[in-house]
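Removed: one protein chain of the complex. Kept in place: all other protein chains.
Chain nomenclature is as follows: A, B and C, assigned in order of appearance, with residue numbering initiated at 1 for each chain independently.
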Amino acid sequence: MVQQAMSAATRAGATNEESLHFLETIFSTPDLGVLALESKCRRFCDHYTSIAPEDRLRFLTTLSKQYGVNQEAVVQVARSVVSAQEKGETLLLMTEERLRHTLIPQYQQLFSKIGRLEGGVKFLVDMRADILTHLPGVQSEEYKAHMRILQQTIRDLLALWFSVGFLHLQRITWQSPCDMVQKISQYEAVHPIRDMTDLKRRVGSYRRCFVFTHGSMPGEPVVVLHTALTGSISSSIHSILKTPTFSGRRPETDSSSDGDVEEKEELSKISAAIFYSITSTQKGLQGVDLGNYLIKTVVKELQNEFSGITQFSSLSPIPGFKTWLIIEINKALNLKDIGEHSEELLLLSEIEELKNFLGISEESVLKTVKDLIQTHAWIQNEQICDVIKKPLMRLCARYLHREKRRGFALNPVANFHLGNGAVLWRLNWKADMSIRGINQSCGMMVNYRYYLESTEENSRKYLENQVIQTTPDFLSILAVEHAV
Amino acid sequence: MVQQAMSAATRAGATNEESLHFLETIFSTPDLGVLALESKCRRFCDHYTSIAPEDRLRFLTTLSKQYGVNQEAVVQVARSVVSAQEKGETLLLMTEERLRHTLIPQYQQLFSKIGRLEGGVKFLVDMRADILTHLPGVQSEEYKAHMRILQQTIRDLLALWFSVGFLHLQRITWQSPCDMVQKISQYEAVHPIRDMTDLKRRVGSYRRCFVFTHGSMPGEPVVVLHTALTGSISSSIHSILKTPTFSGRRPETDSSSDGDVEEKEELSKISAAIFYSITSTQKGLQGVDLGNYLIKTVVKELQNEFSGITQFSSLSPIPGFKTWLIIEINKALNLKDIGEHSEELLLLSEIEELKNFLGISEESVLKTVKDLIQTHAWIQNEQICDVIKKPLMRLCARYLHREKRRGFALNPVANFHLGNGAVLWRLNWKADMSIRGINQSCGMMVNYRYYLESTEENSRKYLENQVIQTTPDFLSILAVEHAV
Amino acid sequence: MVQQAMSAATRAGATNEESLHFLETIFSTPDLGVLALESKCRRFCDHYTSIAPEDRLRFLTTLSKQYGVNQEAVVQVARSVVSAQEKGETLLLMTEERLRHTLIPQYQQLFSKIGRLEGGVKFLVDMRADILTHLPGVQSEEYKAHMRILQQTIRDLLALWFSVGFLHLQRITWQSPCDMVQKISQYEAVHPIRDMTDLKRRVGSYRRCFVFTHGSMPGEPVVVLHTALTGSISSSIHSILKTPTFSGRRPETDSSSDGDVEEKEELSKISAAIFYSITSTQKGLQGVDLGNYLIKTVVKELQNEFSGITQFSSLSPIPGFKTWLIIEINKALNLKDIGEHSEELLLLSEIEELKNFLGISEESVLKTVKDLIQTHAWIQNEQICDVIKKPLMRLCARYLHREKRRGFALNPVANFHLGNGAVLWRLNWKADMSIRGINQSCGMMVNYRYYLESTEENSRKYLENQVIQTTPDFLSILAVEHAV
Partner (left out) sequence: MVQQAMSAATRAGATNEESLHFLETIFSTPDLGVLALESKCRRFCDHYTSIAPEDRLRFLTTLSKQYGVNQEAVVQVARSVVSAQEKGETLLLMTEERLRHTLIPQYQQLFSKIGRLEGGVKFLVDMRADILTHLPGVQSEEYKAHMRILQQTIRDLLALWFSVGFLHLQRITWQSPCDMVQKISQYEAVHPIRDMTDLKRRVGSYRRCFVFTHGSMPGEPVVVLHTALTGSISSSIHSILKTPTFSGRRPETDSSSDGDVEEKEELSKISAAIFYSITSTQKGLQGVDLGNYLIKTVVKELQNEFSGITQFSSLSPIPGFKTWLIIEINKALNLKDIGEHSEELLLLSEIEELKNFLGISEESVLKTVKDLIQTHAWIQNEQICDVIKKPLMRLCARYLHREKRRGFALNPVANFHLGNGAVLWRLNWKADMSIRGINQSCGMMVNYRYYLESTEENSRKYLENQVIQTTPDFLSILAVEHAV
């Protein structure tokens, strides 16, 4: 096992010279023997682990720059390739082969061997997490380029090692090891788990909690997917989690799934599977597509278990909507201040209604709306809720459907599900009235629905042409904008 | 599961055009969606499997040539690299990155996705076995070069997937699944298993049968290592396998290990572990070093279980010795025929002794020795055995110690163990008097001993400088040659 | 573990005195401490095991007589009970309680503790097997009575320990431990297993081999039930076992179940479950009803797995038919010799047909039939087969349906299935043409069919009133007898 603990006394030198010296001992010795190689890998891991987190960047940059590719050699072989072109394909192929080898960073060999150690894959996952954390802070463009290659080299290895064939699908229940269940609890980021009863329910009746584990990281759930089995597509997280809303109302329980752990599931009550939380636990596996695979694998699993399930859908949070909205309002207010005209955030009819209801001037409507949202005051009053519902839903639909980053949906959750081939299906008002939900998205949640027969095509259309599949109902929320 | 069976009706077209056409449909369509990609991979596997074995070469060469690397693109990017050299390291690195991608064969992407399918890794292992089988028969140098790259691409993927961390060590006993035990029996190539009792003994008391299995090829033993636990380093396979010798004598049983399946092992009788058979079952994994790892892993396992084991050694066959000897004798006889002088195979003292004992002329000694060996007549007569023992052992020692291929031991078993860091320890007379043993090596076997503290160094010396570690006793067999 | 092996030197004394002395040391010492008791139990087991099998009877009779119930004490307490009758129920109950305790044999306490030892239950099973083996040979009526109580005491304990809740149903497949599969092979008594391929088929596709194991006898199949999954109720064992008949004909394979191990089962082809072999492996569990439970448990298991199975039936051997028939013929011949008239075995029409066909006198028909059966000559000639078929089937039907022992079916297999509530359904000609089958029952086999909805009622009718449920078809074979 790669050792984790290390006393201060043996803490690895973090100065540049020390790093350089250590790396030299690692890379300069020949490594033909299996055991020698293994012990060298182990030393590398131990050394790295013993460096204080804040000092690791220096080590990583040194590693990436000094023990990557030999630039001169590459240029030289590249020249050979160019000149081999005219001497027949066989020679060209052989020279290319040489070039390919020259282009392999020195550290790649080491990493592929580290993957063989017990705990080695986890070490690389964690080291890549460090790189991803530090990367944005690197100033030098050159260093950044080196670090990026280092990062990609590890990602390519991990992508091969985390192939689907190597991942094990595991259902987590109350009979699963405590250790695993506790980790599920700790990792849950979307809807934090409150207590033992809550935890027990999430792995109990009318629920399916699936994880991918990996042979080289035993006992570690790599991706976690929580699913609720219901009678229809859920429009509120409260019926699933049995949580009170912020305003203290008891959830309207979906009668078909009251989630009592001990309760026997009635097949006849189950016709929908709702993915209500998906979590990737390893930062170091960022960019290695696992969530998509987990969803597809779980769909197959559920179809096998329940022939009656005909609807698959997420019930997803909309992180970033409130932040985006406030920024947009600020922009609009600023433009107005300097007398410029912006695309209106609120429709005239909405402004009219708000003005009348709140008894304020038209001028201050936008500012007031901003205040209501920022202070959460809107949820305290049922009537304000009613008035503000339409503009908020419309703006949220716009955010999800129109706001883009490099052509793809700006909202990361939307981008994930749309990339998987899901349809932007329904926006749900008062779907998550926890403080968290109100803070993120004014209490709204969205269903991305998976129509199995068209998932593949939707996915391709989105990834190739950025086409977002949606529904007439969803579009109708937006339609009014156009109508105006 | 990659489908295996296929009716003649759906047998894949094996003409060049058909292969070309099929591959075009595979490689020309975009593959952004996960399911589309998966179904494409599956189609590829099904198609390939349906091609008759004899027609696969054509498909493979087409694949390797048409969907490998884009040569022109490589040359072009290679030029960019050369010219980027002067424009700063950042640009150089980015161009290099481009070059690296250009150098990835098109089919590699496909293969790495196939590895994700259930049964996909096994498919690649089998396809590579096909390539290795066909490769020697390819005439065109250019095609050969393409095929070699194809083969190496798969090997590199398999090497990553068959990293030690992904292999599971499993001890096989009479409690193991029948299916597994039967496979162990079928794969055993070194000392074929005769019947149920023999099989039961090989996984019973005073025996350890270990295998590596791999998550993506469940139920398949990838490498198999048979070990006997004895009181001293065995000098004969008969005491381990309880087999009668060819001449019908009962084996002198090693009292400390009579291998009765039900017998309770007495720790005090166990001080040596004898590796008497190691088998790699997958041709397609050739070049992926697994046997070495299995031996080292088993050594650790045995050290944990038996603190009393102090000696680790193989008891290995010497395939090829008899063939080599006959060729050498023929060469010598031919040279003599044309009056040339060869390095003498037999020492003068040996010739003298044989001449007198057999009552033949000095001239015909070598010819007679050849006949005795070829007809196995020497084993029929105890006295001939005694006379011929010395020259045969001397020549066998020479074969093991001096005969080389590219500097390394010619004998593949010797090369394997020496590469692992073992010592060429003892040559054993009448060690395997089965027909097989007599045919391969005139009944001799050899111990390669593993001194754990120096394995690493020995391995390095052998791999770097081709230094064969041996013992004074072993050398003394050869010494007499020099003395003369 | 109860020790099995014992050198001659330590062989337990088998004289009466030695047994007496040993038993005294066991029963006379107080046994309050847990460990002391455990060590005493162990000594008892070791002692008994070390007695040579032929000397055990003496030990057992001593044990049963000396350490059973204290007769005098019983009589005395019985007297107290009689006199307590008039002194109120409370006192009566208390005296009864005392009587109950007095009636517990001394050895019962020991046995119930032995059951706690590792291997202890198996020891008692084996000891009871010894008693059952020796019992018939005991001459003295008194000793016989003591031994019977000893035997029943153990049976009562075993009946409690082998309750269904403690038995584990296990399906045996080619993935099961070799050890278990080999035992299945060794125990198979009904249709002996020929080779590895045969064995593999019996646990393969379209077959279900289930066993009960018991926690205190790990790895030991206590009862074994072999089932074939077919399209209709099988009328021949050859289609199930793929065996050639004695006359060398290839079996007509039931197309729906050709039993290839690797073959995928097609649900649509499976509508019947045929129990073709059931074996109780432990003589010492005789009288503890396990086979019945296994059949019922397997029926439930199969119903869960295959909703399409609507027919459950045995395909059973008819051991004893040929022996019974020869005895009956001999009786008839003897009666004829002394001029007496017996119930005719053959009908007049049958005699006529046989006489004509064989060209013999009416007088010698019965004798000739006997010879044909004894020499198996009838099977050599297709035409004789045809002629003899009717009388043989009729007599076999009579044997199964009319021959009784204490009111129940004489044939033990019939008695077993009828007691379970099965129906005597169909007699099958040329159903088992192996030497064994011809020898036992002139090649006939019988189906006992389980109609699940009436099993319970049939069972009760048979056990209470000896009513055998059968079918019109079966009765029609017999009907002709009456008609004459």
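Some notes on this structure:
We adopt the following convention: a contact is a pair of C-beta atoms (placed from the backbone, for glycine too) under 8 Å apart; a residue touches a chain by one contact, two chains touch by 3 or more.
Keep in mind that this is a model prediction, so the values were computed, not measured.
Here is the thing to keep in mind: the chain we left out touches A, C in the whole complex. Screening C:Ser19, C:Ser434 or C:Thr455 against the full complex identifies C:Thr455 as the residue touching the chain left out. Between the chain not shown and the residues C:Pro192, C:Gly215 or C:Pro412, the one that touches is C:Gly215. For the options A:Ser28, A:Gln139, A:Gln175 or A:Ser361, the residue in contact with the chain missing from this view is A:Gln175.
Considering the full assembly, C:Glu89 is the residue among C:Glu24, C:Glu89 or C:Asp371 that touches the omitted chain. The missing chain lies against subunit A, touching residues 174-179, 181-182, 196, 200, 219. For subunit C, the residues in touch with the chain missing from this view are 30, 32-36, 69, 71, 74-75, 78-79, 81-82, 85, 88-90, 92-94, 96-97, 99-100, 103, 112, 115-118, 120-121, 141-142, 145-146, 149, 152, 157, 159-161, 163-166, 168, 215-216, 289, 292-293, 296, 420-421, 455-457, 459-460, 463-464.
Here, only the chains that are shown with their structure count from here on.
If you draw each protein chain as a dot and join the dots that touch, you get a simple line with two loose ends. Central chain by Cα centroid: B, whose mean Cα position is closest to the mean of all protein Cα atoms. Averaged Cα coordinates give subunit A a centre that lies 45 Å from the centre of subunit B. Subunit B and subunit C have Cα centroids separated by 53 Å. A separation of 64 Å divides the Cα centre of subunit A from that of subunit C. Multi-chain contact residues of subunit B (touching two or more other chains) are absent.
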